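The complex is shown incomplete by one protein chain, all other protein chains being positioned as in the whole.
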Amino acid sequence: MCRWAAYVGQPIFLEDIVSRPAHSLIRQSQGATRCTTPVNADGFGLAWYGERGAPGLYRDVMPAWSDPNLRSLVAQVRSGLFMAHVRASTGTATSRNNCHPFVVGNWSFMHNGQFGGYDAFRRDADFLIPDALYGHRKGATDSEALFLIALGEGLADDPIGAMSRAIGRLSALSRRRGMAPHVRVTCAFSDGIRLFALRCASDDHAPTLFHRWSDSRNGRAVVSEPLETDEDDWQEVPSGSFCIFEGQEVKISDFRIEETAQVA
Amino acid sequence: MCRWAAYVGQPIFLEDIVSRPAHSLIRQSQGATRCTTPVNADGFGLAWYGERGAPGLYRDVMPAWSDPNLRSLVAQVRSGLFMAHVRASTGTATSRNNCHPFVVGNWSFMHNGQFGGYDAFRRDADFLIPDALYGHRKGATDSEALFLIALGEGLADDPIGAMSRAIGRLSALSRRRGMAPHVRVTCAFSDGIRLFALRCASDDHAPTLFHRWSDSRNGRAVVSEPLETDEDDWQEVPSGSFCIFEGQEVKISDFRIEETAQVA
Amino acid sequence: MCRWAAYVGQPIFLEDIVSRPAHSLIRQSQGATRCTTPVNADGFGLAWYGERGAPGLYRDVMPAWSDPNLRSLVAQVRSGLFMAHVRASTGTATSRNNCHPFVVGNWSFMHNGQFGGYDAFRRDADFLIPDALYGHRKGATDSEALFLIALGEGLADDPIGAMSRAIGRLSALSRRRGMAPHVRVTCAFSDGIRLFALRCASDDHAPTLFHRWSDSRNGRAVVSEPLETDEDDWQEVPSGSFCIFEGQEVKISDFRIEETAQVA
Partner (left out) sequence: MCRWAAYVGQPIFLEDIVSRPAHSLIRQSQGATRCTTPVNADGFGLAWYGERGAPGLYRDVMPAWSDPNLRSLVAQVRSGLFMAHVRASTGTATSRNNCHPFVVGNWSFMHNGQFGGYDAFRRDADFLIPDALYGHRKGATDSEALFLIALGEGLADDPIGAMSRAIGRLSALSRRRGMAPHVRVTCAFSDGIRLFALRCASDDHAPTLFHRWSDSRNGRAVVSEPLETDEDDWQEVPSGSFCIFEGQEVKISDFRIEETAQVA
């Protein structure tokens, strides 16, 4: 499991989400409260949108709490759309290439969850990545694979459909060659304009997902766990939901995993 | 706080102490049970004596549990005298030079503890290191300073006296310019033949220290916390003790901090 | 391009090959003389056989010359069969998982060379790795792919044939989708008993390969470049050769790339 936090709204310093809140993402890396792995110290990453189409990307393998570069970066950089992730490996090596977020062109993606028995069908999962995108396969995680498969399924034109088909294809592999729980996905991704998030699972344990609009910041945080313990207006997104956050607006639709018969 | 483990006896693979026991040092890096900081993920280190006078030294800044180099090394290297350490920083940066053990010539040293308010008298502490040893001052920790000051006080000829005076000088600095608790020290060190350990504090909370002879290994483990939870013959060393472990022998003497009037 | 050095014979300290000779591998990382990229600073690695079937593996992303862990390790560890590599990336990221040697079970492998236009057929190359070995695909290099494909082709039972077919399959991909030069391979690999090396290319520029028996060491060095400039008895292995080094013995056979029609 992992923890992540994203933001869309008026530009703020990244530290306002990443390190300053009482239960900031960095605090969650030391002691998350709503997941089974309280310590998320197997690397971290940041993707932020600035003046360019493609986001900035900063990832490293240390615990987030001990990296002075990270502390300095989040104190300096201001962005109106960014995401940050702390990792607890579910098996693959601690390596920058296995750290979230993943970036392809103007798209960024980060994930908290798993496909059951992924190690047993990793090669099959790689085959679902189209050749044109394969150059972006740098690491070995199921998360990066999911992102690239979704891009291949047309993420840009049909985000909900592409994600539904991509998760469905990996789910089918897990059913055929892996093990239960087949799917637990709570991910966020962005094209640099909208922030998307989805929460789903093949069982009753989809990783948590919350969001909250802040009038003082004039922006919205979308997170694994609420960033403050004394704010009671965090909204939990139910499992089986697909969210689009754009400016102040929120659109939440039902999300179903589209598991097709054919796999590879 | 930190956790450490050392061994002296018949040569064994390092993994027999570092990673294989149920509550091995690597497990303790994820969840120590007898100290206030259960996660010790700010770097780690190994020093082992082999065919040469000077020990081998391997240190890195990742959590011990996520480094494949460490896993491979402890599975390959066999030694009859070695020490291993996992770090939870009490302030100084995560850096290889701040990781334990520290090595000078054939001496190695590792530490769990603190001198209260060290940041306020770091410069004074550095001045206690003799010029001839100052080239070995690579990082910024109180632990490395203690080791170099003790070497300067004659660690080779009078281990207990040198350590008593070195801790005393740092204790005096803490009393004058730092804050309580002034001293909490549980450390281990070796010249390549004997393994020394000491436990002391200026209050009632000296970090824990245990040892146990294993007939099957034909050697002794000296540790912060017992390596197995179901072994009831681990012996706790009381605070205010200085231990010499050589072969199967154990000599434990009273240890007093010798705080002299003059400081620098 | 990269530089590498291997050794088989009476156990010696790794430093006798890696760092002590006048033109040691570490010196070659700073200034290789027989290849187009004199600086090989994109990571390094060591695999050594000791008391266990599987070799020890130590890899990191710094330049070999600046890693104190490496310096300490090669001064302590003694082995009768080992290999070491310094990397100059031809495109893929600097990452531990992209550093040589690669290890699967008791087999180790390292490589200097390239398959022309590999980026264009990386996905096809991955498909040549059998499912049972795919869990060992950790990075993104052509070298790791070659090793895993060769294992799939039966490296254990028929080293020369397996390597010939594996290189042939990648060569066919390069011809179909890549670019010239299609193949330049000078690699070394071992099962823990024998040390194999081969040199081949689809043009006249196979990376160099030398070996030399030392009576004083009672062992043989097999290297990219001679380790001393004043020794005139280094033997260059001609392109199109497959070598087996076992004890003092050397068997060199012709090596042909077996490029079959069917690819994937």
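As written, the chains take the letters A, B and C, and residue 1 is the first residue of each chain.
We adopt the following convention: contacts are C-beta pairs under 8 Å (C-beta built on N, C-alpha and C of every residue); 3 or more make two chains touch, one makes a residue touch a chain.
Here the structure is a predicted model, which means the values were calculated and not measured.
Listed residues B:M62, B:A140, B:A206 or B:C243: the one in touch with the omitted chain is B:A140.
Of A:Y7, A:Y58 or A:F210, it is A:Y58 that touches the chain left out of the display. Contact between chain A and the absent chain runs through residues 48, 50-52, 54-60, 68-69, 72-73, 75-78, 96. In the full complex, chain B contacts the hidden chain through residues 93, 95-97, 119, 122-124, 126-127, 129, 131, 134-135, 137-140. Residues 30, 39, 41-42, 61-63, 66-68, 89, 93-94 are the ones on chain C that touch the missing chain.
Operating definition for what follows: only the chains that are shown with their structure count from here on.
With steps allowed only between chains in touch, the distance from chain A over to chain C comes to 1. Rotation angle, chain A onto chain B, C-alpha superposition: 180 degrees, expressed as a multiple of 5. Averaged C-alpha coordinates put the centre of chain B at 39 Å from the centre of chain C.
Counting partners per residue, chain C has 96 as the residues that reach two or more other chains.
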